[in-house]
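A single protein chain has been removed from this complex, and every other one stays in its place.
Letters A and B mark the chains as written, and numbering starts fresh at 1 in each.
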Amino acid sequence: MLSKTDVFPRRSLRLHSTVAALTFVSAFASTAMAEGFNPTAVINIGSLYEPQNLDNTAGAGQGINEAFNGNVYEGLFVLTDSGDVEPKLIDGYDISEDRLTYTFTLKEGVSFHSGDPLTAADVKSSIERVTAENSASSRKRTLAVIESVETPDDKTVVIRLNTPSISLPYNLSYVWIVNDDAGDISARADGTGPYTLQEWRRGSALAMVPFEGYWGDAPSNGGVMFQYFTDATAQNNALLTGAVDIITSVQSPDALSLFADNPDFTVSEGASTTKELLAYNDRIAPFDSVKVRSALARAVDNKKLLSAIWGDYGTLIGSFVPPTDPWFVDLTDVNAYDPDSAKEMLAEAGYPDGFSFTLDTPDYDPHPVVAQFLQNELAKVGVEVKINIITANEWYTKVYKAQDFEATLQEHVNHRDIVFYGNPNFYWGYDNPEVVKLIADSEGVSSIDAQTEMLTKANKIIAEDAASMWLYLYPQIVVSTSNVSDYPLNGLNAQFFVSNIKKAD
Amino acid sequence: MLAYMIRRLVILLLSLFLAAIVLFVLLRLLPGDPANALVGVGATPEQIAAAQAQLGSDQPLAAQFVKYLRDIVQLDLGNSFVSRASVLDEISRRLSVTLPLTLASFVLALLIAVPFGILAAVKSDRWYGLLLSVVSQVGIAVPVFWLGILLVYEFSLNLRWLPSGGFPLRGYADPARAVQSMILPVLTISIVMSASLMRYVRAATLEVLGSDFLRTARALGESHTGALMRHGIRNGAVPVISVLGIELSTAFLGAVVVEQVFSLPGMGSMLLLGIQQRDYPSIQGVLIVSTLLVLMTGFLADLLQRVLDPRLRQGGKQ
Partner (left out) sequence: MSTASTAFPRRSKRINITFWLGLVLVGGISLAGILSLFWTPYALSDMAGGRLEAPNASHWAGTDRLGRDMFTQLMIGARIALIVGCGAVGIGAAIGVTTGLLAAFATRFLDDALAAFMDILIAFPTLLVAMLVVAAREESSLGTAILALGIGVSPIIARITRILTKQVLGQDYIIAARVSGTSWGAIVFWHILPNIVPFLAVNLALQFGLAVMAEASLSYLGLGAPPPNASWGHMLHEAQGTVYTAPWGAILPGLALFALVIGINLLADGLRDRFDPSRRDM
C-alpha cells in the first residue's frame, strides 16, 4: 500500500486511499493578475520534498509526485486539485455489465518527449511497471485487482479485473504512462506531459521546460524549477529574498507572520487532509481496551495542543476524516477533553494507578514537541510516556513493517484514507469486524450514496472505539510572491500541477 | 629527504589501510542487515536473500572485508540504495561544492589569521593587540550554526546582498550565482576557523620574537622588520603548518553543519541524509573519501613542514 520510500522525502506518509474520488474543493489561487503575465517567466518553487530518484516505481518518494505527476508524466486519468477524477490520455471508456472489463480508447495525437507516439503497448507496459514483482510502487496493491491488460489495437486498451472496483479510475490516475522504450527512468524521463525534464542536481534543484510537441494547451510559463530545502527556515528565507516564487506547503504559523501582512506576498489556505495522530498498537494490552483508549483521548487537551503548534490555524475534527470527505461528521464531542472522567475510566479498565508506554516519535517537527505535550498531559492522569525518537526510516521498518511498537505519532496526508481502519493488518492493528465489512463492501457498491452512507457509519464506529488518538487537522497553506498566480492550493496527494502558473513581470 | 618521504608514504598507506578497517567496523556496528533497507515492503524471504547475495552481506565477515578492500582499491563505491545512482558520481558532484567551500574557507581563514595573529603578537602590549586576542577568544566560542543564522539574517534578509542558501542548478556553469551562494558559508566557516588559527599564529610569532636567531640577526645589523620577514615567518610557519591538517578536518566538520544551515548540496548533507535513510553505500562512500582527503592533507602538511623547517631537514629525525 505504501512504498518504503514514501516515508522519506516528504517525511510524511501519504497513505493512499483506494476509494474513488469525487468532487473536492475547487481551489485554484486566481487573482486579478491573470492578464499581463509573462509567458516565458520561469517559476521557482521551493519544496522540502526532494525525490530520491525519478522513478515512481523505484521508491522515489512523494517528491516525485509533486514534481512529475501531470507535469512530466500523465495517466489515463487525472486526479485534479479539486478532487475530481477526469479522463486525461483517453477519449472515453466503457465498463461491462459485470463491472469487470474496462475498455479504453486512447487520445489521438499524443506523443512522448522523445517523439514516439503514444500506443496501447505503452499503456500496457506502464501498468505492468507498477504491478511488476520488483516494483516498489504504492499503487501496487490496489492494482492487484487487475487480471490482465490487453491491446487489441494501437489505440485500444482492455483491462480485466478479478472483482469490481469502484476506485479503478482513481488508482489509474497514479499510473504514469511511460514510453515502453524508455528503459531505466530513475535518472531521466520520457512522458507525455506538458514539460520535459531539463536537469536534476541532487540535493539542490530540478528544472523542467515546456514540451514543444505537447498535445494539450501549452503551459502559461516558460518552465519551472523545483528548489529543494532540508529545513523550513531556509525555505522561508528563500521566499523572503525572492530566490523562490512559491513554497508548496508551510509548516509553521511563525513563518506565516512574516508573509501574512506583507503586500509582497499572497498567503492562501486550501482544503487540508493532513491529520496528526497518535496511533496505538491496538493489538496489545492495554491498548486493546476501548476504555483505556477513550480514557487517554479524554486526558489530552487537543485545543491547547493545536494552538501551541499552529497558533490560530488548523482545525479539530475528533476523528480520522477531514471535512472534505463526504463521510465527515463532527465527532469532537466523542471522548472530548475531560481529565476527571479519564481517571475514572482508567480505574474502571483496571489501571487505577495508570501505566507506562513507549511512544515512537519521528524525529522531525512537529512530532517531538507533540510527544512532550502528550507526555505532560498523560502524566496528569498517571500514565507515563517514554519518548523514543526515531528517524523516518526506522519508523518505516520498526512501526510500519514490523509493527513492533506500543504507540507512535504520525501525520497521515491523504484524503479518503479512512479505509486503513478496515485493514486489520495495517500497522495500528485496529480490528472491528463490523468496520472491516462496511469498508470492504463500500468498494463493491455501484452508487456513491451507498458508499457514503456505509463509510459515515464506519467513521462513527471508529471514533467511538477511539481506535487512535486523532489530535488535529493541519492547515494547508501555500505562500507565493504576489506576482504569481493560478497555482494549485490543495496539493492533493502531493501533486502540484504547474502548467497554469502565471508570473507577472 | 627521500628516505623521509618514503617512510612517510609507508605510514600514509598503512594509515589508509587502518582507516579502512576502522570504517568497516564502524559500519558493521549499525544495526540491521543493509539488505532490509534495499528491498521494499512485504519482501519475501527469497527477495531478501537475493538482496543479501547482491550485497554480499550473507558472506562471512572475512570475505566481506576482502571484497570491501578490493572495491575501495578499484574506487568502486557501489550504488546508493535510495537513488540507485553511483555513489562515486554523487560524491564527485558534491565534492565540487564541499572542496571549494572547505578550501576557500581555509584560505580566507589563513588570510585573516596570519596577519592579525602576527600583529597581535608583535603589538601584544598595545590595546589593539589585546583586542585581537580577545576577538579570537570570542570567535572560538561561537557556535558555527549560530553564526551562520546571524549572517543570513543580516546579509540576506536585511541587506538583501546575498542569497540565503541553495546552490545554482547548473553549478559553476552559472559562475556568478555559484560564487554568490558560497560567500556566506565560506565567511561562516572561516570566521570561526581563523579565530583558532590566529591563536596558533600569535603563539608561534611570540616564540620567534623571543628566539636567539632573531636577536643574532638584529645584532648583525638587520632591521627588526627585515629580520622578522626573512627568518621569522619561515620559522613561525612550521608549528602553524603542523596544525593545518587538523584545522582542515575541522573545516570539513564545520562544512557538515554549515551545508545544513545554507542548504548546500555537499558531502556533509549527503552524509546526514545517508544516516537518516540508512543508505549504507552513501555513508561508507562519504566517510572513505573524506578520510582519504584528510589523511592526504596530513601527508602534504608534513612534507611541507619538512621542506620549511631547516632543523628537521638537516637532522633527518624528529
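Assume a contact is a pair of C-beta atoms (placed from the backbone, for glycine too) under 8 Å apart; a residue touches a chain by one contact, two chains touch by 3 or more.
Given the structure is predicted, the values throughout are model-derived calculations rather than measurements.
Only one residue from B:250, B:263 or B:305 touches the chain missing from this view: B:250. The missing chain, though absent from the display, is touched by one residue of A:96, A:114, A:148 or A:376; that residue is A:376. Only one of A:153, A:199 or A:254 touches the chain withheld from this view, namely A:254.
Of the listed positions A:233, A:335 or A:500, the one in contact with the omitted chain in the full complex is A:233.
The chain not displayed touches chain B at residues 11, 14-15, 18-19, 22, 26-27, 29-31, 121, 130, 133, 137-138, 140-146, 149, 153, 157, 199, 202-203, 206, 245-246, 249-250, 252-253, 256-257, 260, 271-272, 275, 283, 287, 290-291, 294-295, 298.
Touching residues on chain A toward the chain that is not drawn are 231-233, 251-252, 254-255, 257-258, 304, 307-309, 311, 361, 363-365, 368-369, 371-373, 375-376, 379, 387-389, 394.
By our rule, only the chains that are shown with their structure count from here on.
Remark: chain A and chain B have CA centroids separated by 41 Å (rounded to whole angstrom). Interface of chain B with chain A (complex): residues 32, 36-37, 40-41, 82-85, 90, 93-94, 152, 156-157, 160, 163-171, 260-266, 269-270, 273, 276-278.
Looking at the complex, you find that chain A touches chain B at residues 1-5, 8, 52-53, 58-59, 136, 186-187, 199, 201-207, 225, 227-231, 234, 237-238, 240-241, 243, 391-394, 397, 400-401.
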